[in-house]
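Can you read through this structure? Questions will come right after.
In this view, the complex is presented without one of its protein chains, the others remaining in place.
Here the chain labels run A, B and C in written order, and each chain numbers its own residues starting at 1.
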Amino acid sequence: MIGIAVIGAGRIGKIHAANAAGNARLSLKYVVDPYGDAAGLAQEHGAQTTDVEQVWADPEVAGVVIASSTDTHLDYTLAAVRAGKHVFCEKPLDQDVDRALGALKELEAAGPKILLGFNRRFDPNFASLRAQLSQGAVGALETLHIISHDPAPPPPAYIKTSGGIFKDMSIHDFDMARWLLDEEIESVFASASVLIDPEIGAAGDFDSAKIILRTVTGKLCVISNSRRSGYGYDQRIEAFGSKGLIRADNALETTVQTWTEPGAKNAPFQNFFLDRYADAYRIEMQHFADVVEGKAAPLADQHDGVGALLLAEAAEESARTSSVVMLAAKYAQ
Amino acid sequence: MIGIAVIGAGRIGKIHAANAAGNARLSLKYVVDPYGDAAGLAQEHGAQTTDVEQVWADPEVAGVVIASSTDTHLDYTLAAVRAGKHVFCEKPLDQDVDRALGALKELEAAGPKILLGFNRRFDPNFASLRAQLSQGAVGALETLHIISHDPAPPPPAYIKTSGGIFKDMSIHDFDMARWLLDEEIESVFASASVLIDPEIGAAGDFDSAKIILRTVTGKLCVISNSRRSGYGYDQRIEAFGSKGLIRADNALETTVQTWTEPGAKNAPFQNFFLDRYADAYRIEMQHFADVVEGKAAPLADQHDGVGALLLAEAAEESARTSSVVMLAAKYAQ
Amino acid sequence: MIGIAVIGAGRIGKIHAANAAGNARLSLKYVVDPYGDAAGLAQEHGAQTTDVEQVWADPEVAGVVIASSTDTHLDYTLAAVRAGKHVFCEKPLDQDVDRALGALKELEAAGPKILLGFNRRFDPNFASLRAQLSQGAVGALETLHIISHDPAPPPPAYIKTSGGIFKDMSIHDFDMARWLLDEEIESVFASASVLIDPEIGAAGDFDSAKIILRTVTGKLCVISNSRRSGYGYDQRIEAFGSKGLIRADNALETTVQTWTEPGAKNAPFQNFFLDRYADAYRIEMQHFADVVEGKAAPLADQHDGVGALLLAEAAEESARTSSVVMLAAKYAQ
Partner (left out) sequence: MIGIAVIGAGRIGKIHAANAAGNARLSLKYVVDPYGDAAGLAQEHGAQTTDVEQVWADPEVAGVVIASSTDTHLDYTLAAVRAGKHVFCEKPLDQDVDRALGALKELEAAGPKILLGFNRRFDPNFASLRAQLSQGAVGALETLHIISHDPAPPPPAYIKTSGGIFKDMSIHDFDMARWLLDEEIESVFASASVLIDPEIGAAGDFDSAKIILRTVTGKLCVISNSRRSGYGYDQRIEAFGSKGLIRADNALETTVQTWTEPGAKNAPFQNFFLDRYADAYRIEMQHFADVVEGKAAPLADQHDGVGALLLAEAAEESARTSSVVMLAAKYAQ
């Protein structure tokens, strides 16, 4: 059994702790969270509470899940790696792209591996789409549409510390775009607005954005983000290839339909990301066990973390300046 | 141009008159209806009114469309054929199966052809289903489900002269079953109820029925009939074959969907048979032109008329007696 | 924690053992199976192997899951109840309806409760359909269609001991019909054929059946069964009410579609009943915990077991005699 420590007992830490505890190859040994309810979470899964120093020191711990606040991600990742622990770090690696870039060399040279928590790569729908795309189900990929709209906006207090819509929300879509396009992105254009909640604007952020990415060979990707859909979690991908289209549609709560005079109505769309991505989180933990056992390279690593951050930063600059932002000069991906 | 006379200026006569007038190969010469507004319909399409005697006598008339009341269908058909006219007769051929059987020999011996108005065979959806089924798209046909529910029940006055649900409504489905099963039907079982409108029961009829047909090789067909769906015209077919299922679904008014909190909602189902089958009626008239020109045998003829009637009569008997009714003895199909 | 013993370490026993072990309120103490790999299953979940005598005797065991061969269901159920244990018994209660009837009085008088394993009642899709139907989402229920086709036929050896298609396969649909119709069924008509595999016919069984149930108030239910669909697990329900239709459709493996020249293609239908009903089995075990704790009456009990068996027996008789079988005389439901 692989000893696991989870740092952070919040919403996402609870998911990872439960998936680690429920995984036949993993043993959840520690939960660390000086601010949250580490004790309750530890007790639920038969684990102990402790501090990070003991985590680093304990030779029984082979893997560390970092689910603490964003500003601690990079420091904990570096400390864990220095202590010889494999890391499963929630996204983003850091809110500051230069700090993240500065750490790349050390992370790469280290023995332990970094799995960066881009959970959507593990969603069975998106994974199936990518696998079929790679196998040429619709020929060569030409353009890509990613829709990612949340059911409802977060509280304004959250917005202020979120890093902005591009780093907080679009970052998942930038990762998905990088994963599916599978070639260097050359430029970013973003147009963003405050259409939903003026308080989001007052906090200096946007709530709606449309983004166009362009690769070095001219492939094009459109990303649509909104903080509020009004109908549930809208997470769709369409990949246009030389022989057709492959797409992943939204998930419904049930297969029940009602047919009445106004027309046929489906069950509601899944509304909460923990429901929508429950399978993805479980499979992601399974993959982390593979990474720790050396059976698989991380499906997303520190480079993917930095790559998505660079796109987020470029999108922010584009939206602020109403101009296209070129990427190549900044970072040789 | 082929001269055409339409007998009957009611709802269905108007459809046929318009389709004949709009067909490049046909010329609508006469509209005959001593009780209805023959003059208005004739004028709309640049035709004349007359009586049936002149229709039979006019050598310019090559085809006659019989859309008059059901009790006149067989007599007009016989008279038209005797006058050397091709006939496009609305279903049913007659409400009395023995009368229809008695006329078969003469109709068959006659030179002119009889196209029996089973319009659903001309619906592009059902026609495509049958063509693909014949080409083995899902292997050999094993069982069949036909759903045929009207949007809303007719007035009780109509029920009384309708001949009952099996001859009035199921008859289309019996024809569809015969056309798709394409082998001799051995027995009929029907269970029927009054679930929608007690007045229909008071008129001695049923408003809901489930029917099982069984062919000589054991193929099975379920037909579901209801006088009221509550959501539009429900006309679906599922054909289960040895390699899968082929089905025709309901038609929607538009492709528009609205996605809101309760879920995604489609546009309403098409609600009126003249909309749902507008294409079928047009194509059917095109086929009648082919029949008159000798380019095609009627897709449905007097035998199909009698075959469907026999099933309707058997279903009625089955529902009244709660027993299976064997068919073979009565009529060598 | 509620102590649980699982009797039977076969395919379905493994499911229940895993769900009991994974349930926070239940503790899997014993696995019993003198013929199968009880030891392996027990070890996987940290339980012990034993014999039924010790299960009956152990006061720590509050609930017994009976997943052994069908001919032992009733005896084990009676023994468990006599030992004061609550029972979760796989369907059917017995293959012999008279034996099952004979045991009813004792089972009813007993203190412990019997949960009969009609797992489909716990499927979130069917459960949602029934809940909405009860709340009047489509008015009063009038007629019902249940389609239940397996992906592929079982080996002929299985057929011989299965009790026949009606007791082995349709029994789930009879239970679903009873649950949704929610009133006394008056008569059964079944027409059954051998269309898929002559070996099934040689074994004295059918592989295809269409069934019509009729309730005392004239409500009608059609059940369609086939041992082979050719496209996965086909499990659909349509409930026609006075204001519309509510239906549960098949589950797909993913939400991915490919759009190419021949048309848009969905992901395959779920193909294996353990995948299709994984959620249902988990929720069913959760419900058994409620039953043992006295928080809920069993959603399906011994009466439901007998009720479904009576319909299966009537359907068999109907198919063999080509006649309608009346139910009321035999058993006051």
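One rule holds for everything that comes next: a contact is a pair of C-beta atoms (placed from the backbone, for glycine too) under 8 Å apart; a residue touches a chain by one contact, two chains touch by 3 or more.
No experiment lies behind these values; they were computed from the predicted model shown.
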| item | value |
| --- | --- |
| Touch with the omitted chain, as defined above, among A:P59, A:G111 or A:G218 | A:G218 |
| Selected residue (touches chain absent from view) among B:A39, B:L78 or B:A137 | B:A137 |
| Full-complex contact with the absent chain, from B:L129, B:A209 or B:A314 | B:L129 |
| Hidden partner chain, touching residue among B:R25, B:K160 or B:K243 | B:K243 |
| Chain not shown, touching residues in subunit C | 229-232, 252, 259-269 |
| Sites on subunit B contacted by the missing partner chain, in the whole complex | 22, 124-125, 128-129, 132, 137-138, 243-251, 253-261, 267 |
| Touch residues of subunit A, complete complex, unshown partner | 138-139, 142-143, 145, 149, 187, 189, 191, 193-196, 208-210, 212, 214, 218-220, 222, 224, 226, 228-231, 234, 240-245, 322-324 |
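Here is the rule we go by: only the chains that are shown with their structure count from here on.
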| item | value |
| --- | --- |
| Distance from subunit C to subunit A - Cα centre to Cα centre, in angstrom | 40 |
| Separation of subunit A from subunit B, taking each centre as the mean of its C-alpha atoms, in whole Å | 58 |
| For subunit B, residues that touch 2 or more chains besides their own | 229-231 |
